[in-house]
Every structure is written in structure tokens, then in C-alpha cells.
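A single protein chain has been omitted; all remaining protein chains appear in their positions.
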Amino acid sequence: MRAEETLSKALGYSAIVFTVLIIGIPVFWLITGALKTNREIFSPNPQWLPSQVMFDNFTKAWEGAPFGRYYINSFITTILGAACEITMGITTAYALVFVRFPKRDWVFVLLLVALMVPEEVVIVPNYLTIANWHLVNTYAGIVLPGASIAFGTFLLRQYFRSLPPELIDAARVDGAGHMRTMLSIIVPIAAPAVATAGLLSVVAKWNDYLWPLIVTSTADMRTLPIGISWLLDQEGNTEWGVVMAATLFVVVPVVLVFLYAQRFLVSGIAAGAVKG
Amino acid sequence: MQNTARHPANSIRRLIKRDWREWLVFLAFAGPNVALFAIFTYTPLINNLLLSFSDWNMISADKNFVGLQNYVDIINDSQMGKVLLNTVLFTSSSVLLVLLLGLGGGLLLNQKLRGRNAARSILFTPNILSGAAIAIVWIYIFDPRFGLIYTVLKPLGIDSPKWLTDPNWALPAIVIVYVWKYLGYATVIYIAGLQAIPGDLYEAARVDGASAWMRFRHVTLPGLSPVMFFLILTSILSSFQSFDIINVMTKGGPVNATNTLIYRLYELGFINFAIGRAGVIGMVLFVMMFAVTLLQLRYLDRQVSYA
Partner (left out) sequence: MNKKVTRRDLLKGIGFGVGAIALAACAPAATTAPTAVQPTNAPAAAQPTTAPAAATGTTTVTYWGFSGALGKTEDDLVAKYHAKQTAVKIDRQVQGSYEETAQKLTAALAAKTAPDMVLLSDVWWFKFYRAKALLPMNDLAATAKIDSADFVESLWKEGVRQGNQYWIPFARSTPLFYYNADMFKAAGLPDRGPKTWTEFSEWAPKLVKMDGSTMKVAAFAGLAAASYSAWVFQCVNWAFGGSYSSPDLKITLLDPGTIDASQFYTDLVNKKQLASTPKDVQKDFTTGLTATALLSTGGLTGILKDAQFNVGTAFVPEEKAVGVCTGGSGLTILTGTAADKATAAANYIAYATGNEGGEFWSQNSGYMPVRKSTVSSATYQKFFADHPQAKTAVDQLPRTRPQDAARVFIPGGDQILGKGLDRIVVGKEDIKAVWTDIAAQLEKEAEPVRKDLATLGG
């Protein structure tokens, strides 16, 4: 037994080292790339560290496009979108599990169907719809089509299903309506799953590129991911160091949010997935 | 005097009243969500189906009905065989790798080791990076003359494969990047799944004299099956629709080596503006995903009823 344990611990430590290397190195290269010039980045002799740390790239990236404005827009659309998603995800999942109505399972399948429609298929029709509503180039236009959520609702539904039914019955006997049951009993208990769905939603919206690209027309409404791709030059004169610096602008906030919310994440997803 | 409370008419009335209220609640709670889906997801999908029977090019006012012509064209398209093959290869290999490696990672990192929290965080980070950012880094890593992989292989005397410019290595390259991105996500889910398995089950197995392998087979695996199916479902669906990475790294090439259904859809719809044929691909994709999901739902439900 001791030999077994030692072996598995050894494997475990190797796994950690392996992980940090395989995952960590590309990220390290991204960070150092932001500190180099084009020549250094693509030098045939790989440079692990920049010979001269260049913060130029960061200033150039910031000035290359109105990144301050992009940050604000990304922030607003992400918060608005995620908030809508979480709210509706909770209520829909609750309805799917605790509200009795016929053909409830069909609605669930309908929900899953929403996961099967690729973005490329919906993008142009949605643009036409938004244009008809005169919401092109507005926050509402950016947020609305993505405000509904299938993945998060699915996750929450799985989790709610695993909760002991006695809880609900007890509340109902007390005379609590659905709204109260949902808010004061279900949601607090399911907080980890809710936080998880929320976090994943935030990440997805922060990185959304295709839809904000098509629905916005002017720089003052655009979001971060768009800002980056436009540092890419039409004729191949792209300054990759600047692009990498800009990428860090986009990535760092999300990493920080993730690090903060990590504990919720672990228990959250698991709970949603496990108690299937 | 009759007990009015138990009179059948009143019971029915009470039943209807309750159901009617439940309906209202359902509408209020799930209505907005479903309504948004109806407008922004289902309508485009039906639109897509209808367009697959037309010859629209997105600008002209007329959309002519051409029946099944587009479907015939797609079947006759010499590229479709490769595209379908690539899609199946890509999806199956990336999902398989993510699930298996994720399981290994989960098992190993579930132990009480120092630094495992940091490792988990690092593992999950690629999942947060956007596809474009990942591509920029990996294009460099893959460069056969001075990329990271080359630097590692050189002292070993091995020639680096040409990766993104070699038709035989391009798809594996994309799979590698995809797995790198999703490995952490799978591992974290597995770990939590493992933590939910009661320790006494392992104890009981040990007492019965079961070996490590048998404990794994009879305690771990069954305990993990709900997790695995959730993962399989979401992984497959997301892998079918994975467009970002291919678009920035290979654009479906070289020689269609990385052209998958979703990328072909983009080519037809957004470069050739052959909306009809793009619509056909959209339907093919949808039907494939739907079929796969139905299969899994059947299995999923079976598992739940056992628990």
C-alpha cells in the first residue's frame, strides 16, 4: 500500500510540473512577447527574455485604438449581459424543475436545441432583426441577442434537480409561492452553481468578438476583442508585440476575476454536473 | 348536507385553478428566456432551413426557390468528404483526449499535494483566453524553424514537423491547441466529481481486498459517470462549433486538411456568399448535433433513474 501511495504521489507531482510547463510556457511567451520588438519576437534564435524590456508596446497598444473606451464598453456589455443571463437562467431552471406544467421535458429539449445552433448561422438574421428595431450600434443591440442562455440554464437545472424535494415541499406547505421559494430557499443553496454559471457567462461575454463586431459601427461602441484584431494590418505590417500587449489588456481582468472566484468554481461545476 | 370541499366539481375547479397558476408562473419565469431564444436562435434556425432551399446571395432582392438543388450540390461537392472526415476526426480525437487526459489529471491532482491549487489555476487559464490570443502564441510555438517545439526537438536530433503548413500535421496541431484550451476545464470538473464520491465506498472496497484497479473500476468510474456524460455532451457540442482556432491558425488549410463543417459553413456563407449551400451545411451540423444529444440524453436519463 505504501509503495502504491508513493508511486501515485510521485506521478502527482510530475503531473503538476508537467502542467505548469505545458500550460505555463505559452502564456509566459505571450507575456514576454509583449515586451519585445517584431525583430526579437521572430528571431530565428529564440529569445526567452527580451534583451531590452520595452513598455513601448503597451503605450502603443493603448494609443493604437481607444482602449479606454473599449474597456468601458466591454465592462458594460459584459455586466449587463451576464446579469440578464443569470437572472433568466435561474428563473428558467427553476421553472423547469419546480413548476408543474405539461410537456415540461419538451421545453428542456428545446433548451438544448439552442446549444446546437452555431453563432455563424444566427449572426446575420439577428443583425437584420436588431436593425429593424433601430438598435444597431447601441448597448441594447449588443446585449439583447446574447441575453438568453442555454448552457447556464442547463447547468442550473441539473443542480436544482439534485436538491432534496423535501425542501420544496416544506416551503409549499408553509404557503410560500414560487417566487419566495426560489429566492429565499433555492437560490441561496444553489449559490455555488449560480456563481459558476455567472462566471462562465462573464468569460464568454468578455471575449465575444463576432457579434459585437457586426452590430457596432463606430469605434466608441466597440469592445476589447475587436480592438485587438484591428491592430492586425491589411498588408502584413502588423507589430506583433503591440498585439500581444493589447491581448494582455483583455486577458488580465478575466484572470483576476477567475482567481478570485476560483473556490466557487470548483464546487459549483462539480455540483451541477455530478448531481445529474 | 354534502361536504362542498369534496364535491367533484370543486376538486376539479381547484385542480384547474392550481394548474392555471402554475402555467402563469412558468410563463413569467421561463417565458422571457424562451421568447429570446425564439427570436434570436430558433427563428434564424428555421430561416436557415428555408434558405437552404433558395439560391440567395445576400444582396439581391430575389430569393429563388430551387428545391433540393443545394443539397445535391453539397453531396456532389468534392470537398465534402474531406470536410466530414475532418469533423469526425477532430471532434472524436479532441473530446477523447480531453476526457482521458482530464481524468488522469483529475485523479493525480485530487491528492493532497503541495502546489496543487496553483496547478489547477494554471490548468484552467487557457480556457479563459480567447481563441485569437491562443492562436497567436501557438503559431509561433509551431514554427518548424524556430518555434518552441523546434527548440525542444533540436537537441534530440528530431526534425520538427511542419505542423501548420503540412497537410498531415495541421489537424493534429489544431487538436493539440484545442486540448490545451479545454484540459483544465475537464480536470476541474473531474476533481469535483471525485470529491463527491463517498470515502467509505473506497474503504469498504479496500476491506474487501480490492486492488487499486478494481477500486477504480467499481467505485470511481461509476461514481464519475454523471460527470462524464455532462462533459461529453458539452464537449462534443462545443467541438462541433469550434471555429475561432481554425480561422486564425489555418483557415481550413493546407489543402483542406483542417476544413471542418463549421469552417465550410463560414466559407460558403461569408466568402462565397452562397447562402443556400451554407444553409445546407448548417442543417447537416444541426442534425448531427441533435442526434448525438438525443443518444446521450437517453443514456443520461437511464443513469439518473438508477441513482
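So that you can tell them apart, the chains are marked A and B in the order they are listed, and the count of residues begins at 1 in each.
Note that a residue touches a chain if its C-beta (ideal position, glycine included) is under 8 Å from a C-beta of that chain, and two chains touch if they have at least 3 such contacts.
Keep in mind that this is a model prediction, so the values were computed, not measured.
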item: Hidden-chain contact residue, picked from the options A:15, A:99 or A:143; value: A:143
item: Residue in contact with the excluded chain [from A:110, A:163, A:187 or A:204]; value: A:187
item: Among A:105, A:169 or A:220, the residue in touch with the chain that has been omitted; value: A:220
item: Listed residues A:15, A:34, A:61 or A:80, member touching the removed chain; value: A:80
item: Residues belonging to chain A that touch the chain removed from view; value: 38-39, 42-44, 64, 76, 79-80, 82-84, 86-88, 124, 127-128, 131-132, 135-141, 143-144, 187-188, 191-192, 194-195, 198, 213-214, 217-221, 226, 229-239, 263-264
item: Touch list for chain B against the chain that is not drawn; value: 55, 57-60, 73, 78, 139, 143, 145, 159, 164-167, 250-256, 267, 270-274
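Note that in this section only the chains that are shown with their structure count from here on.
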item: Approximate Å spacing (C-alpha centroids) for the pair chain A, chain B; value: 15
item: Chain B-touching residues of chain A, taken from the complex the two chains share; value: 4, 8-9, 11-13, 15-16, 19-20, 22-27, 29-30, 33, 41-46, 88-89, 91-92, 94-96, 99-101, 107, 109-122, 124-126, 129, 144-145, 147-151, 153, 158, 178, 182, 203, 207, 209, 225, 228-229, 240, 243-244, 247, 250-251, 254-255, 258-259, 262, 265-267, 269-276
item: Of all residues in chain B, those that touch chain A in their complex; value: 19, 22-23, 25-26, 28-30, 32-34, 36-37, 39-45, 47-48, 58, 104-105, 108-109, 111, 113, 115-116, 118-130, 132-134, 136-138, 140-141, 145-148, 151, 180, 183-184, 188-189, 191-193, 195-196, 212, 226-227, 229-231, 234, 237, 240-241, 243, 262, 265-266, 269-270, 282, 285-286, 289-290, 293, 297, 300, 303-304
